[in-house]
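Beneath this line is the structure, given in structure tokens, with notes to follow.
The complex is shown incomplete by one protein chain, all other protein chains being positioned as in the whole.
Read from first to last, the chains carry the letters A, B and C; within each, the first residue is number 1.
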Amino acid sequence: MSDIKKVVLAYSGGLDTSVIAKWISETYNCEVVTFTADLGQGEEVEPARAKAQALGIKEIYIEDLREEFVRDYVFPMFRANTIYEGEYLLGTSIARPLIAKRLVEIANETGADAISHGATGKGNDQVRFELGAYALKPGVKVIAPWREWDLNSREKLMAYCEDHNIPVDFNKKGKKSPYSMDANLLHISYEGGILEDPWAEAEEEMWRWSVSPETAPDQPTYLELTYEKGDIVAIDGKPMTPAEVLTYLNKVGGDNGIGRLDIVENRYVGMKSRGCYETPGGTIMLKAHRAIESITLDREVAHLKDELMPKYAEVIYNGYWWSPERRMLQEMIDASQETVNGKVRLKLYKGNVIVAGRQSDDSLFDESIATFEDDAGAYDQKDAEGFIKLNALRMRIAASKGRSPLK
Amino acid sequence: MSDIKKVVLAYSGGLDTSVIAKWISETYNCEVVTFTADLGQGEEVEPARAKAQALGIKEIYIEDLREEFVRDYVFPMFRANTIYEGEYLLGTSIARPLIAKRLVEIANETGADAISHGATGKGNDQVRFELGAYALKPGVKVIAPWREWDLNSREKLMAYCEDHNIPVDFNKKGKKSPYSMDANLLHISYEGGILEDPWAEAEEEMWRWSVSPETAPDQPTYLELTYEKGDIVAIDGKPMTPAEVLTYLNKVGGDNGIGRLDIVENRYVGMKSRGCYETPGGTIMLKAHRAIESITLDREVAHLKDELMPKYAEVIYNGYWWSPERRMLQEMIDASQETVNGKVRLKLYKGNVIVAGRQSDDSLFDESIATFEDDAGAYDQKDAEGFIKLNALRMRIAASKGRSPLK
Amino acid sequence: MSDIKKVVLAYSGGLDTSVIAKWISETYNCEVVTFTADLGQGEEVEPARAKAQALGIKEIYIEDLREEFVRDYVFPMFRANTIYEGEYLLGTSIARPLIAKRLVEIANETGADAISHGATGKGNDQVRFELGAYALKPGVKVIAPWREWDLNSREKLMAYCEDHNIPVDFNKKGKKSPYSMDANLLHISYEGGILEDPWAEAEEEMWRWSVSPETAPDQPTYLELTYEKGDIVAIDGKPMTPAEVLTYLNKVGGDNGIGRLDIVENRYVGMKSRGCYETPGGTIMLKAHRAIESITLDREVAHLKDELMPKYAEVIYNGYWWSPERRMLQEMIDASQETVNGKVRLKLYKGNVIVAGRQSDDSLFDESIATFEDDAGAYDQKDAEGFIKLNALRMRIAASKGRSPLK
Partner (left out) sequence: MSDIKKVVLAYSGGLDTSVIAKWISETYNCEVVTFTADLGQGEEVEPARAKAQALGIKEIYIEDLREEFVRDYVFPMFRANTIYEGEYLLGTSIARPLIAKRLVEIANETGADAISHGATGKGNDQVRFELGAYALKPGVKVIAPWREWDLNSREKLMAYCEDHNIPVDFNKKGKKSPYSMDANLLHISYEGGILEDPWAEAEEEMWRWSVSPETAPDQPTYLELTYEKGDIVAIDGKPMTPAEVLTYLNKVGGDNGIGRLDIVENRYVGMKSRGCYETPGGTIMLKAHRAIESITLDREVAHLKDELMPKYAEVIYNGYWWSPERRMLQEMIDASQETVNGKVRLKLYKGNVIVAGRQSDDSLFDESIATFEDDAGAYDQKDAEGFIKLNALRMRIAASKGRSPLK
């Protein structure tokens, strides 16, 4: 253990990572660099500085990464209409690669030889942090205290704090939330507590970012989103940066009761776990992106994207953002988005995201061909006969040779 | 043309197929057998008998196929969580193979050598009817009047009716609907009219099966669905047949504003088209089926199903229900459903289908492992280190040889 | 028919396309432009000029496209290790898009409004020519004489020649080959004749480009191929252009009895057909490309390529080279080849292509880790325990809940 000299720690400023900072410096007898990022989790990050200083940290990094997060991670992922297991929008998964990248870059800047994080040994996040770190800095060492130490109960943690003069009023709230939570500009997640019973309904008071559909306004809200190359660049005609887009959609989505999700998912480490998620902006973006693609993408390109999407989602969920296969898939996805330009009009109402219109200069919708009215010869209906007969040929031959689809 | 002796026609009793019945018997100088099916479209089918008789038809088939439709077509499809292009629940597509099968069986019973239908030469339905017919009776002839005749305007059709004494008050309503519609127990669809402009929002008065979310009740409705081998067999503890299940879910779903969809889709014949759909029961079933699978399916089985689903959806959408590849996929899907048993509790509210709980004797959710509390050694967190390090190995080697994921 | 003014015809100089040239100008009363390409089929193309002139053609295009063919079509396809139905190297399929492109470009240059070709209505080539033409020039008209005329027997063709003064000694050989053949720098194909019986073995005298393994030299030939970004750029240290590479490999491969294939394949139009192929250079390139990828590609990238290859092969076989989905797949494939650099050493012997060595500065093979000898800690064997235990977790949970893999 003695060969580690300096560790960069993903530091939230909360109790757990404060204990970790102290525990590492004691256990490994090494320096700790803290890294605290604003990814849009909705809490101030600057207070982490004083807390780190109080722990004796000398090198403290505090950064606002919101634009980079949405531009380089969230938006590329949404170009693929990415959903894990039919439901989950990967809000936690997509933030980890950026943190891993910054941990490694800071390690390189500060001459650190190890990184550390506060994720447990049961979850996906440890995998995502560490796969990213190893891919970017192959010789890096990793300290994962939750897999190593014996402070595996709240009581032991508290005792450690007392022994080491770590202030436990870190959480301003009187009592700890019963849930394990994670938040960034894409979502907030809840696990643990009563959620460990999949038959138990989530309590209304658990949700933080959205009102319930019941308490949402009785009047719908209309939005117009402008797309360029698959990304939203303006809302209601007003140009916005990526982080502004997502911030705005979170606000308007949450106000309309949009984006709550309650699922049982399959973790990469092999267990099923129950999670609740609020993803107001992401829920809106997914629906709208499908709508703009529906008029601007070729059919076979769209179907190929759909067939590869589950793989792409799995790659991200499992922590392989920095892998060559993710980059290879991204090349293909991004190449498909060149023509994904135009506008989508949406109606938001009590949990519903309803497409009210889509238009594009790159539209492949051809009214003159699709019309039920006279098409002036744009489409020759007689072509369909040969189309059908040759598509049926292999089945006609099979049936004529005695193969029956009815068994 | 003179070599066709008898034709079985998919006959709705409406104006178009009445004209077709007459036109075929005149043009081909042959007998016409009519086949009218109750697939749950919501209209009486018995009146078709008198109309067919008035056209001089001697062999008239009128059948209630609702149970067969849901049991052998809708339910198998929902076992795969089937969605076309991320949105469409295939309500029209899934009814066509059953009609094609009955057309062929009736042709065999009545000694007919041809089948006919009222689908246009621009759409998917002609393909679905005819691929099915060819696969089941390879030497069958097909008459597709809309691809052959010159009655391609409402005026010409009306003139034809007048010339041939076909009563045009067939539609009881004063005026024809502006939409091209299709309905069965799974859904009702709307195309044409103002929908031909993808930027135009659908009118509220168009929708027929559901109230709007705005006018749905202010109180939520809770439902408990019981699954056996992937199919719903009881609701709120009451055993139901497949058609009863779907009928009930359509009612309660429609009452709660659930199941409206407005999309631009890619037809098999190569054009994009705008369609609006109401699928209340199907929307509920998809969400609930994912929920029961989430606790009863193995992760890799679930992911394999997800990867193959777009292909399976395309096969059905394009009309290949009776193909060997559909049956091959179905074998795999059905094999996966052996353990998909248990209950799902749902909350329906103003367009939202919310999962409120799931439980199963076949659950793979293991609370003792997933817990954030003490797991008494059920899971050894130290295992994660080796898991991550070997999963990272290929990327560590690559990075150590100078390959950077950051380019 | 009278609205066609000028047609660009893919003209081989042979009897069939000479009849077609005459038939089109008579039937459509229009001008014909001939286009003859040297794709490495092994026959002079210049004699086509005099033949075209004799038919009264005024605009005659004769071009050497060998380099473009190999560089822009064959090489990109081999980057994907492309095989159709496990066996076929797509020698005919890959030449058609280039011909389609030139037909369209010449139509644009000469103001022609139609293109034509000599492919039959039963085969894949008509599809490939016409899909390409429509994708590149959407309003183009297509004349496919074999689908239109009644000259569907050799006798009628001969009678037509006599009536129109078309010299029938076009084929220098005394009698016509019993096979339908197609050749280019990638392969030569044989269909028809006794091959129409899948139980009949091909005759030795049919094969033209290769000796039989039996008559190949008793001494092996060694080759060293140099790769850059997935393409061969030198052989035995000598830099070569793409066409030079393939020409050389055809020669040395054919001399060593390499590249014969005898299969039954599934055509896009729905029938099975028997074909024999000689692809000496392609057979060598496939084996060698897999070898260089085996040390330079990441595992997951290689597996993703393998999973997508059948789709990519089908796209090319079916004629969709100029489709957006082919280009999307190509983006991904090409992106993977950045590091596919290095050398492969091969041994050719009587039909066998044997890999004798591979090396690369971009190799990911790490002897210090892979070794059975002492690895000095490069790999910690204890990591495997956790790797296996977590990969097994979902199966252990399932088994502990009573699910048996043994049924």
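The rule is short, and it goes like this: a residue touches a chain if its C-beta (ideal position, glycine included) is under 8 Å from a C-beta of that chain, and two chains touch if they have at least 3 such contacts.
Owing to the predicted nature of the structure, the values given are computational and were not obtained by experimental measurement.
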Which of B:12, B:116 or B:336 sits in contact with the chain that's absent? B:336
Contact footprint on chain A, counting only the chain that is left out: 298-300, 339, 362-364, 366, 369, 379-380, 382-387, 389-391, 393-395, 397-398, 401, 403
Omitted-chain footprint on chain B covers residues 266, 269-271, 298, 300-301, 304, 311, 320, 323-325, 327-329, 331-332, 335-336, 390-394, 397
Even though one chain is not shown, chain C touches it at residues 81, 85-87, 101, 120-122, 126-127, 130-131, 134-139, 142, 144, 146-147, 152-153, 180, 191-192, 196-201, 213-214, 218, 220, 260, 262-266, 269-274, 290-291, 294-295, 299, 302-303, 306-307, 310-311, 314, 322-324, 327, 345, 347, 349-352, 354-359, 363-367, 369-372, 374, 379, 381-385, 387-389, 391-392, 395-400, 403-406
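Here is the rule we use: only the chains that are shown with their structure count from here on.
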Compute the distance, rounded to whole Å, between the mean C-alpha positions of chain A and chain C. 42
Can you compute the centre-to-centre distance for chain A and chain B, using the mean CA position of each chain? Integer Å is fine. 31
Measuring from the mean C-alpha position of chain B to the mean C-alpha position of chain C, what distance in angstrom results? 40
In chain C, what residues contact two or more other chains? 298, 300, 390-391, 393-394, 397
